[in-house]
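Complex shown without one protein chain; remaining protein chains in place.
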Amino acid sequence: MAIAEPLPRVVSIDRPETSRTCTVTGLRIYAGAQALTLANAVAAVLALAAGGLFGTLIGLSRAPALEFLGPGTFYAALTGHGVAALVLWPIFFEVAAMVFASSILLNARVWSMKLGWLSFALMTGGSIVLLLTILLGDASVMFTAYPPLVATQWFYIGYLVFAVGALGAIVNFALTIVAARAEGAQEGSLPLITYGVGCAAILALLSILSGLVALIPAWVYANGWTGTLEPIVYRGWFWGLGHTLQYVNVIAMVVAWYGIAAFAFGAGPVNQKFTRFAFVLYLIIAVPVLGHHFLVDPSIGTTTKFVGGTAMGFALGIPSLMHGLAVMGGIEAEMRARGAVTGLFGWLKSLRFGHFATASLTCSLLIFAVGGWSGTVETTLPLNLVNHNTMGVPAHIHSVVVGGTTLAFMGFAYYLVPLLSRRRLWGGRLATVQAYLYGGGLLLMIVAQTWAGALGVPRRTQSIDYGGGTPGGWDASMNLNGVGVAFASTAGVLFIVIMVATLVLGKRTDDPAELAEPAFR
Amino acid sequence: MAVTESSVTAPPPGWGRRFPRDEKLFFVVIVATTALMTAFAIGWVLWSGHNVPRATERTTPAAFSAQVQAFSKKYADDQGRAWVPPGTDAYMLASRYSWYPELVLQAGQEYRIWISSGDVLHGFSLVGGGQNLNLEIAPNHSFGVRLTPDDPGRYRIICNEYCGLGHQEMTSFLTVVSPAEMSQHVADAGTTTGGTGSSGSGTSDGALKIEADAGGALAFDVTELTARAGKVAITMSNPSPLPHNVAIKGGGVDVKGPVVFKDGTSTVSADLQPGTYTFYCSVPGHEAAGMKGTLVVK
Partner (left out) sequence: MTKEANRRFETPGSLAIMLIYLAMFGVFWLLSFVYLGLRWAIG
């Protein structure tokens, strides 16, 4: 294992660091890596809390039976919900995953703790600036901030600072892996989780670069230093950031699926080639799909819209379907190897559905599957006519990002946080209740929002009264959505409570049975 | 970890294993399904009549606004509704927070409606009468929508692209009338040059003069006016591409001037007793955004 030549200076890590050996996984965990992972995970949970709070307010207010927010407050809260829930929460969590997958999983040290903490500081500082401008009502432009709508210049600055911080984390991720291999800590193929997170990191790099091209001119325009900013050009660059970022979230979700399957069932994919090929397919196809944001825009050719939005959108379903089979298949193969061979579905009986891992993984797979259907419908060019900017769009978004990614992250966090902090998960079966309640509430929301969208109810709108005489079913569907929001929000609060309580009150332990309880019989 | 190739957390020993049958079969099925769906969608786009409009033009808020003004001058009645004879292209301007003018179409006729924005992005959404049609409306671009309405009725239009704090007030209607009603109206209208064009009759004899913000902000250039009791007239000139008017309310008075576009003039007058009144723009959402002031009559 000795290295033949001296390491290139830029990559070598020149600092002493303490480490411990994890009693559950046997991995070598360095102090810096652990601290940086946990810090980003905590920031992610706080961002989720903010996003969830905003979401609860607007979701309940959009029920016509309740409607309690005026336009000023509603649109500010909606902007806050978009920024905190769709940008801050997933990216902080993905940075935590990047640190984890490049260092802890490889028994290695983070390449630069200074860069790690600097990135964290920039992301945190940018988040605070963003949220403050929104709370002050100076940035009610939605997280998309389409010009000619403008916000205070500090909004764009907050976004840009956050983006630069994330860039730093990506650089650190890449160099940590290079250093780990150069130092001999890791050899051969990268573990699947690292491979997947690496694909996510590449897409994240592309999306952030696109975002800089979109947001810097927007900041200039917001200051009044230029006369015009063509909105369709901005939309192009923004969605180069925006939709590519959603595929970062999808890849990270899939990684979380495999992570949960590994911890809970001792399962891995049946075939590595199939799984890794599926990850690479995301990389190849993801970027052009931003075209589906332009399906009913003027001045863009039908061929461009069809190829970018529809054809590539369909193709992007292929890797997700592959992973669906691979994740479930891995669990099934493991259960069959342990003796569950009755019929087609006998292996399901070996799974403990009362365990949080089975609960969150099942709900995540199921709801993401629903989202895959709605996404495919909405990305089909002619079908977008009846979907664009209706509640059908939030129905899709909440299926894939909340039901899919957020639930998967929650399930993974229920393992990651106890293992890193060496405290038992607080609340016992509460985590299972949380997962099913969240999933159930979300499903209700999705049904309601799909119904509302089919009737033409608009998204991003404070009130659907319009002076009376709106189509039948508008109020009923949005009231039903409010009920779903109430359940999902309760479960969201429960997640935050469990996480905080684990870190503060959780029983200190090194016992594998307490830190990573298996989820099968 | 008996049969799975390796754990997801440790590197795999080697990739030599061939694809299992399940995954091969599944991969073939999903690729075939994707290809079929793509072919079906291409066929639909090429051969069905149900598609996203392809006619678009580059324009500017000022230029499009001028077209809307010319169109409404010719066809609009004094309620601000434009009756569109068959075979005529119609124009509609989206701006914060209104759709202008309200179009009246003849049932069974094919029309082309040009829609653009005078300020920010808006979302044209036809939601009334069992319809659900949505298009993105951008400044500098116009969409030419071809439409053949079947049944007479009033179909609600709303905006579904967030455009500001008055977004939820941005609603209008598409009215469809029978051929008999349309020809009746055309006959009645005769040779009158229509209602909502500029009404710049004599800005002389002491009429109060105000101006709408040229840059498109929802505001007048003054917020306080004073006048002597008796006949009070306010004349507003509009240098912006957005629709504006001037109206007076208060103390039992409620009068509105015609809505005008770029370079138009709108005048309103009323007999006022001493007191305090409000002058404002009655285009939906404009007064709430601050386009108003106090008129003190002594």
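We just call them A and B in the order they show up, numbering each chain from 1.
Here, a contact is a pair of C-beta atoms (placed from the backbone, for glycine too) under 8 Å apart; a residue touches a chain by one contact, two chains touch by 3 or more.
All values reported here derive from a predicted model rather than from experimental measurement.
Among the chains present in the display, which ones are touched by the chain that isn't there?
Looking at the entire complex, the absent chain's contacts are A, B.
Tell me which of A:Ser61, A:Thr79, A:Ser102 or A:Thr380 is the one touching the absent chain.
A:Thr380
Out of A:Gly324, A:Gly482 or A:Gly506, point to the residue that touches the absent chain in the complete complex.
Of all options in A:Gly324, A:Gly482 or A:Gly506, contact with the hidden chain holds for A:Gly324.
Consider the whole complex, including the chain that is not shown, and state which of B:Ser116, B:Asn132 or B:Ser282 touches that chain.
B:Asn132
Please identify which residue in A:Pro16, A:Gly224 or A:Gly343 touches the non-displayed chain.
The single option touching the absent chain is A:Gly343.
In the whole complex, what residues of subunit A lie against the chain that is missing from view?
Touching the missing chain: residues 270, 321, 324-325, 328-333, 336, 341, 343-348, 369, 372-373, 376-377, 380, 382-383, 385-386, 454.
Provide the residue numbers of subunit B that touch the chain removed from this figure.
3, 20-22, 25-26, 29-30, 33, 37, 44, 49-50, 53, 110, 126, 130-133, 145-149
Throughout what follows, only the chains that are shown with their structure count from here on.
Calculate how many whole Å lie between the centre of subunit A and the centre of subunit B, each centre taken as the average of the chain's C-alpha atoms.
36
With touch defined as at the start, can you tell me which subunit A residues reach subunit B in the complex?
Checking each residue of subunit A against subunit B gives 25, 27, 71-72, 75, 105, 140, 142, 146-149, 186-193, 230-232, 258-259, 261-262, 266-274, 294-299, 302, 305-306, 310-311, 314-315, 317-318, 321-322, 325-326, 329-330, 333-334, 336-338, 376, 380-382, 384-390, 454-456, 458-467, 469-471.
Given the complex with subunit A, which residues does subunit B contribute to the contact?
Of all residues in subunit B, those touching subunit A are 1-12, 15, 17, 19-20, 22-23, 26-27, 30-31, 34, 37-38, 41-42, 44-45, 48, 50-52, 54, 56, 58, 119-121, 123, 125, 127-128, 130-143, 156, 158-169, 171.
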